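Sharing a structure here in structure tokens format.
All protein chains of the complex are present and in place, except for one that has been dropped.
Naming follows writing order (A and B), and every chain is counted from residue 1.
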Amino acid sequence: MAILTTVGLMAVPSFYDFAVQYDISKIFVLALLALSMSFLWGYVGILSLGQTAMFGLGGYVYAIVAMNSVDTATAALIGIVCPTLFSAVLGYFLIWGRIGDIYFSVITLAVTLILEKAIRATSGDRFVIGKVRLNGQNGIPGVPSLEIPWEAKATLFIDGVYYLTAAVLILVYVGLRLTLTTGFGQVLVGLRENRRRVELLGYDSRHYCLGAFVLAGAVAGLAGVLFAVWGNFVGPSLFDLDRAAQIVIWVIVGGRMTLAGPILGTALVVTLTTWLGTQGVGQVTLALGAMLTLFVLLFKKGLLPTLSELLSAVARWAASRRAAR
Amino acid sequence: MFEVVAIYAYQILFSISIFILISLGLAVIFGMMKVINLAHGEFIMLGALFCAQLAGAGVPLFLSIPLAGLIVGLVGIVGERLVIRYLYGRVLDTLLATWGMSLLIVGAVTTFFGPQTASTPQDLGNISLGTFSISVYSLLMILLAFALLAALYLVWRMTRAGLIVRTTMQNAAMAQALGIDTDRVFMLTFGFGAALAGLTGAILVPLFGASPTMGAFYIAKAFVTVIAGGPLPLTGTLAASSLFGMIDGAVAYLTTSVLGEISVLFVAILLLRFLPKGVTRGLKGRV
Partner (left out) sequence: MSAPILETRQLSKTFGGVKAIDRIDFSLAPGELRCLIGPNGAGKSTFFKMLTGQHRPDGGQVLLNGQDITAAAAHEIGRLGIGIKNQIPDVFDGLSVAENLTLAARFILPKAAAARKVAEVLARVQLEPMAGRLVGELAHGQRQWVEIAMVVAREPILVLLDEPSAGMSVEETARTAELIREINREATVVAVEHNMQFIRSIASRVTVFHRGRILVEENVDKALSDRRVRDVYLGRSAA
């Protein structure tokens, strides 16, 4: 199944034009962001609403470093390291402060909103880093794509970005799945199930929470870098409340207790909102709001688990029919 | 010299009163009812919008403001009946569902009223203080903020309704056994909190205008204030508003307003690192 999907995805550029590849690459990048949240929320039980902070930081840092004519691979690396460090510092303060889970969600949300405001206020000549003007509201255009290491002066084009984002998504997905099978990952799942018991067994839950938060921060930062590479642009909307809400919606629609669900959820919701966006102003937000409220009230598990329950019910029914005959 | 001190004091009081106003409704809904209401900013926005619409239709401002608050209170009650009441006790779900409501409201307002900013003029004039001038409306707003907080405190502590609400929030099962219709208490308290938020929006509209996305501007500040305030919602809101208002007012006056907000958040996170239960923790049971 997984291999079939992989092969199918890799064959897309041979059949579809650049416009389709461009749209799908965006979904891959955003699905990474969704993964960073569902890993934390579905498996460790921490809901960080500040994954957009790491996403935006990753994008901005990549843009600024790359446009200061450092080679793009180094820029990408720095673009991942910075949000990782940031989540380590933020996580330290929040987790060692032992604030409640719910406050963790609210404060992380506040952090990304403040970052957004800070970026929006950087218009004018005072805010220049190296050769790059931050441009406040308007964002930074002309962010370079990744250079191809084995071809001088060449950068990734749309199909290249497609392959890259697809490969990264698959690698991160597999990586997170493997992480969950390690001792570290098992403790994380234990934390979700029963934090007190984990502590009584001798594990310092704070280290594990921080570890998971930093890992998720790195994935979100990576998504941010790829987003800048994909769109050749970064702006304050990388951090904003709408995006933060959308990640939650992708995850909750797909099913937060799985890692595949959020990828599916991202694909569905992004496709839907892109289409709605062409229909008029206001409807996207309206639809997203309705989706979020409905899923919380009625389908808390999300689509993928609901679907698989349905399938296994059908299978059981078919089996009982066969047995009866 | 006197003028500089006065204008400085005014700036800080202004900033504190904004913190109080935007936190009041949340202090009721989140502080007392423990519902993480992410639609709080949208309740403020609706108050501003309705007030601007009413004033635009010729209703006098001093009437438009309470009317707008009332309408938002009704909106809150509708939201409570349709969504929130199924989620009491499931904190995280209330957060997500109210976030959905917040997006719904923004989407609906944008669809029906358009994305532009509406503004409402006020004609109370200015007082001049040497080279500076202060708008009378802002001074009134400062007074109103403190008056509202005091009134809320009195209702909460001194009236029968306040007692019923406190009983219900502390132990709903017990309150029910005493013959209180807790379902109604929850509904009305939520509506009351929403009305306070609407009132805030209406009070602020002559100063800042009304646009569909303005809620996002207040939500972070409001939550940080109520969380940092700790277990005593009203005393805590006053304490945290004063602290954050002072920091925000001073830093914003000296540098930029964004730096003011960033410093507030920074202080809030430091505060929570060392006082994870909020500033009124040690006072619990005393006030």
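Here, contacts are C-beta pairs under 8 Å (C-beta built on N, C-alpha and C of every residue); 3 or more make two chains touch, one makes a residue touch a chain.
All values derive from a computational prediction rather than experimental measurement.
Peer 1: Considering the complete complex, which visible chains touch the unshown chain?
Peer 2: A
Peer 1: Using the touch definition from the top, which of A:177, A:192 or A:301 touches the missing chain?
Peer 2: Going through A:177, A:192 or A:301 one by one, A:192 is the residue touching the chain not shown.
Peer 1: What residues on subunit A make contact with the chain left out of this view?
Peer 2: Residues of subunit A in contact with the hidden chain: 183, 186-187, 189-190, 192-194, 196-205.
Note that only the chains that are shown with their structure count from here on.
Peer 1: CA centre of subunit A versus CA centre of subunit B: separation in Å?
Peer 2: 32
Peer 1: Within their complex, state which residues of subunit B touch subunit A.
Peer 2: 36, 83, 86-87, 91-93, 95-97, 99-112, 114-115, 212, 216, 219-220, 223-224, 227, 256, 258, 261-262, 265, 268-270, 272-274, 276
Peer 1: Please output the residues of subunit A touching subunit B within their complex, sorted ascending.
Peer 2: Going by the criterion above, the answer is residues 47, 90, 93-94, 96-99, 101-103, 105-107, 109-111, 113-114, 117-118, 120-121, 240-241, 245, 248, 252, 280-294, 296-297, 300.
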